[in-house]
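Note that one protein chain of the assembly has been removed; the remaining protein chains are unaltered in position.
Per-chain numbering from 1; labels A, B and C assigned in written order.
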């Protein structure tokens, strides 16, 4: 914590600030310049609200000098975290692709798509059973029935699975049927849910909220890790901006930024990141080129009749072509897609 | 739904679109201009995803022609909804002020503040028992103990209360101790929680998410109302923008916009909307001047030692002065604060 | 400038940073904590790019410790600047209203509106002669002919005037005919234009750009002031956000923020800030309640036939009613509208 005092700060004000820093158990160093005084406090300020100092008399500015996260950051864990789920590997030199329908709709639908994406090279099968819908009148998912189908597809095609968990009381059932638990963008700061997930030992796929800064995404990961579950896969899925041609603005630059700040793998979701089928492939390629550890892609064999997100789902043949392209791009930057 | 075809759309493409509109049970009207054809579909398109048409061949643009919400909108309910909780009235010509500490910390703290805000004219006492904190290492609230204190303060000072509910399993306990249930900004699209609140008959105070469009705020209200609970008080608490001097940008214009689109009362929260004590009073005055039905203000008798949000809490005497100012402003625009 | 070194920074890296700070003529203080070293550099760092240090080896974070502006800030000029133009006063306890049509269209139009706004209490008459239009095919303004009408109206109704200047070569003509020169939002960072305006001694009305942070608005004022022209009136006119119901989000909180950081007067423009007639009055009231030194309002006697911005122009009677409301609000917060 660095506290910059105003030019006309009094000795009393300076000492009040120093006292408050000491209250937090911090070591205080004072620098008296010609124009102004700066107080530097070194130590763990993890949960101190810097505004506590900003409102004090005589204070000009306050800066934190450390990240608020610990377990999620590279400072305390320099090496890349590598998460293995069956044959799928997140982190390292692999680029791993998750694919499948937005919603699980029927055995026929799920198996058809599962076969297609597995054949094209996907390593994890996705499928939603509990759907967060903006409208209370829209299709809300098949629930447990859907999870059973997902488990069956997993066994049939020998592929691990991922599904979104929306509420704490779905935890047991999700743990029973799937391999990776997804936290949706709207739940990125559902702290009770994150806390519960921290108690499990299954990998968590954590999507960035629409208005979340990268630091907040890492703090959400910290919630899970603070419970002892270190298997967190981050996901960039688009942020909300003034541009309204696309549904969201997929923040590709978050990929290299996260790679620098954190040891956790980061995956991109160009399907939700754009909301438009024809933009999914270009953005998937861009994400891999920028260094993403993986992709999450919605695929449907009959998107015109999909119960949700059909317009952003790729046809199986589009997905297969995309896999070829990203395979070459991965290779061009020294990575690989098995 | 209005579907604008491309200039070179074929007859087949036009008829495919018309067929798909019919599939949704919509009545289709076709307008053939010199340059292009437009298809107008009239009927209830509540849960149709317009992208389903945008991806069809030959389609240039798609526009919805009705709001996705019904119960929350003025179209089906023209008169202002008025919600009464004890002596507090939300809606109509009253401007009603909610005040109290961010977190309940002790009986002494809560009662001291409760007395001060009641004396100054607040009609509802706020106090958090379950705190959503960005850091897993920060104070998480007193829990049920805090709710008991809130109930005691309510009885002691004869004032109704509000607290934030963070998870579904807190519902019973919250119903037992408080009068209004608050949904925080991070939970605005926690659909399972909204659904549960829709089953109760207690007023819900619904805060706008940091990245939520006004339409989405109304859709979140719709979730609650679809369950039969029509007592929803909306709250503008700031949106996230590129401006970083303030924590959030309090969107004052949302107040007149919501008043036009919806019959539900709307309250402003300048404490979270700015995050800075010295900006709370100006923004509170602005909100009342713009037509807000109420204010929610954080007050603390000793903010330097508050366990959360001290830097944005008003001192009791600042709150009392603010009440005088907003009383006059309310009067200036033909409203009143009893 | 405060440079926080990484925990594992080497002595060489620390000394390289110190050397670079010395290169900029800064006084360097070193604080060696248990975990990391901090270098504090005190002195004038006005034009140093902090990224120059961020990219150095061993550097963790860099923070500036002073505003980049000087003349526009309160540090060097604590008292409010008061700008007088005829009977109009910007700054101090007055709230001053600028009103008039978006574009000057004809003598009849301008005189009709001028009379109406003057009668209702406006102190400055606005009218555009050079119009920045998003479309090259839209009405571009009457040019010098319009300015002559503005001058004539000024004399007829004894009211000072303001018009927008779009390019440097319009300066002479504008200086000849009008009293205040307006810089539009799109030109807030047209640095050559700002530099030219800095050489004049006429008041400049500087509108905040759609994507400009408050600091950048003050830096744009600094450009003008660096040339010796200290008469700058700032204007908040809405920023661009993801909310698309309103054209822009009028950032009311910028008003108290600017009042704290700068001694320059700040005016709000709710007409462009919302783009919707029915939202102009609520936002105008909000701006005055938040402490604005003035308002700029578009008024038209026949907005249905206005050549630009008719939909956001008030009718004269609406403007007169608004003046009554803001007069009372100004009084409620201890200010006045003569």
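Following the convention adopted for this analysis, contacts are C-beta pairs under 8 Å (C-beta built on N, C-alpha and C of every residue); 3 or more make two chains touch, one makes a residue touch a chain.
Only a predicted model underlies this, so the values are computations on that prediction, with no experimental measurement involved.
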(message) List the neighbours, among the chains on screen, of the chain that has been left out.
(response) A, B, C
(request) Write the list of chain C residues that the hidden chain touches. (result) 20, 46-47, 49, 51-52, 54-55, 68, 132-139, 166-169, 186-187, 189-193, 195, 209-211, 216, 219, 222-223, 226, 239-240, 275-277, 303-304, 308-312
(message) Contact with the hidden chain only, please: which chain B residues?
(response) 2, 4, 7, 27, 29, 31, 33-36, 38, 40, 42-43, 60-61, 63, 65, 75, 240-242, 244
(request) With the missing chain put back, which residues of chain A would touch it? List them for me. (result) 211, 213-215, 239, 241-246, 249-257, 260, 273-274, 278-279, 282-283, 285-291, 325, 328-329, 331-333
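The criterion applied here is as follows: only the chains that are shown with their structure count from here on.
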(message) As a test of understanding: of all chains, whose mean C-alpha position lies farthest from that of chain C?
(response) A
(request) Calculate how many whole Å lie between the centre of chain A and the centre of chain C, each centre taken as the average of the chain's C-alpha atoms. (result) 38
(request) Provide the C-alpha centroid distance between chain B and chain C, rounded to the nearest whole angstrom. (result) 31
(request) Note the residues in chain C that touch 2 or more other chains, in rising order. (result) 241-242, 244
